[in-house]
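Take a look at subunit A:
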Amino acid sequence: MIHVLAADPTLADFGKDPVWITIIKAVMLFVFLMLGVLFGVWFERKLISRMQNRYGPNRAGKFGLLQSVADGLKMGLKEDLFPRTVDKVLYLLAPIIMVVPAFLAFSIVPIGPMVNLFGVQTPLQLVDLPVAVLFMLAMGAISVYGVVLAGWSSRSPYALLGGLRSAAQVVSYEIAMGLSFVGIFLFAGTLSTSEIVKAQEQTWYAVLLIPSFLVYVVCMFGEAARIPFDLPEGEGELVGGFQTEYSSSLKFALIMMGEYLHTFTASGIAVTLFLGGWRAPWPISLWEGANQGWWPVLWFFIKFVLTFCFIVWVRASLPRVRYDQLMSLGWKVLIPVNLAWILVVAAVRNVVVNNDTSAVSMGLGAVIVIGAIAIWLRFDTVNQRRREAKKAQAEAEFEELSSEPAAGGFPVPPLDLPHYHGVQHKEIPSGTN
Partner candidate 1 sequence: MDLYVPILVLAVLAGGFAIFSVAIAPFTGPKRWNRAKLDAYECGIEPTPQPVGGGRFPLKYMVTAMLFIVFDIEIIFLYPWAVSFAPLRGDDGRVIASGLGIFALVEMLLFIVTVLAAYAYVWRRKGLDWD
Partner candidate 2 sequence: MSSLWLPILLAVPVLGAVVVALLPKGADQVAKQVTLAVSLVVLALTLVMAFQFPSAKGDRFKFAAVYDWIPSFGVHFGVGVDGIALVLVVLSAVLVPIVVLASWHDADGVRTADGTLITPKRSVKTYFSLLLVLEAMMIGVFAATDIFLFYVFFEAMLIPMYFMIGSYGGAQRSYAAVKFLLYSLFGGLLMLVAVIGLYVVAGKSTFMFPELVGAIQDPATQKWLFAGFFIAFAIKAPLWPVHTWLPDAAAQAPAGAAVLLVGVLDKVGTFGMLRFCLELFPDAAKAFTMPIVVLAVISIIYGAIVAIGQSDMKRLIAYTSISHFGFIVMGVFAMSQVAQSGATLYMVNHGFATGALFLAAGFLIARRGSPHIADYGGAQKVAPLLAGFFLVAGLAGLSLPGLSSFVSEFMVMTGTYASKAHGSGALTVAAVVSALAVILAAVYILWMVQRVLNGPTAEPVKAFKDLNVREIVVLAPLVALIIGFGFFPKPLLDVINPAVNQTLVNVKVDNPAIAEKGAGQ
C-alpha cells in the first residue's frame, strides 16, 4: 500500500514560489549554513575533546560557544599576505571558487515537506531539479577547481603537490560516490531529491541498499577530505597541502568554510538519499502528524547532526591512511564492488518490478550474481593475502638458502662475498640472481 501524504512535495511543486519567498528561503539557507559552520567547528572541537578526555574550547562565551566567532574575527584582523611569487588573480579566485559551489551544493537538500511560509505553501527546500543529484555532484566537482587553482597559483612545490593530490583524491572518490547513487536511482527512478525522499517512505535506502550506503559513507570522507582521508592537507608530509600559502586572513577562512560546507553537504546527502530525508524514523512515524508541518525539520536536523557526529567520531578514532592506500581503496575496491552491486540490483529489480520471471531474466540474474560474487572474491583481500603469503614464503626460503649455501645445494657462492660485488660497490639486492 502506498500511503500518499498531501504534504509530500514533488518536482512539480518547485519553481512556483514568488520571488520574495525564494529570496527568503535562500537567505534562510545561507544563514543556516553560516551558523552551521560557526557552530559546527565549535561542536566538532568540543566533541573531539570530550572523546579525548579534555575540555576543548571553553573561554569565549558560554561553553566556548563563541570560539568560532572569535577565530573568525581574529582571521579577519590578521595581515593579508600575498607571497611574492603567486599568481595574484587565481590566488584570490581560488577560495571563492571553493566556497561558492559548496553553498550551492546544499541547495538541493530537502529539509522539510510543504510548509506554510508567510502564507505561501512552499516546500522546505531551496530548489529541486530533475537532475538534483547530478547538480550536487557537479558543484562538488567545481570545488576541485578551487583546490587545484589554489595549489597551482601558489607557485610552491608543496602547494602544487597538495592541490594535485587533492584533485586526484576527490575525483577518485567522486566516481565511487557517483556509482553508489545508481542503486538509488534504480529504485527511485528519478534524480530529484524530493522524490527520492518520497520514495523512501516505506524503507530507507540505507537498509535496502546496504552496500551502496557503506560505499557512500566511505566516499563521504574522501569527498570531504576528512580524516582518515584528509591527505590534501597532510600537514605531516605536505605542510598544509594546497593551502600552504594561504597562511592566514579571510582567504584561509573561506577555504576552511568550504571544507566544512562539503562535510555538511555530505551529511545532508547521506540523510536525504539513504536515511529517509526529513521523514520521521519508524516509531515516531506512527504518529500521524510527524511528517507534516515543521516537525520534519527536527527529524532532519537530528539525522543531520548524528551523521556529523559520526564523521567527527571517525576523525577522533582513526589515523590518516597513506596516499597509496587511499587511492587503492577507491580504485581497486569501491569501484568494482560498486559496479557488480549495481548489476545485482538491476537484475533483482528486473525480476521484481517487471514481474519478469522468465528463464532468460532469472538466468541473467543468476549469472550476474555469480559474476558479482566472483568479482568480490577476486578483489577480496583474502586472495591477495594468500598470494602475498606465498611470495613471502618463497622469499624466506631464498634467504635461508642463500645464507647457507651448503644446506640447500644452492649452486652459487654467497651473494655477500666481497669479491662478488664489493669491489665495484655495486649493490646486488638479495632476491635477484
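Remarks
Operating definition for what follows: a residue touches a chain if its C-beta (ideal position, glycine included) is under 8 Å from a C-beta of that chain, and two chains touch if they have at least 3 such contacts; residues count from 1.
For anyone wondering why these and not others, all candidates are chains of the complex that A comes from, given by their letters.
The model shown is predicted, which means the values in this text are computed figures rather than measured ones.
One candidate among 1 or 2 touches subunit A in this complex; it is 1, while the rest do not. For subunit A in complex with candidate 1, the residues that touch the partner chain are 2, 4, 14-17, 19, 22-23, 25-27, 29-30, 34, 76-85, 92, 95-96, 99-100, 103-104, 107, 126-129, 134, 152, 154-161, 164, 167-168, 171-172, 174-175, 178-179, 181-183, 185-187, 189-191, 239, 244-245, 247, 249-251, 253-254, 323-324, 327-328, 331-332, 335-336, 339, 342-343, 346-347, 349-350, 353-354, 356, 358, 360-361, 364, 368, 375.
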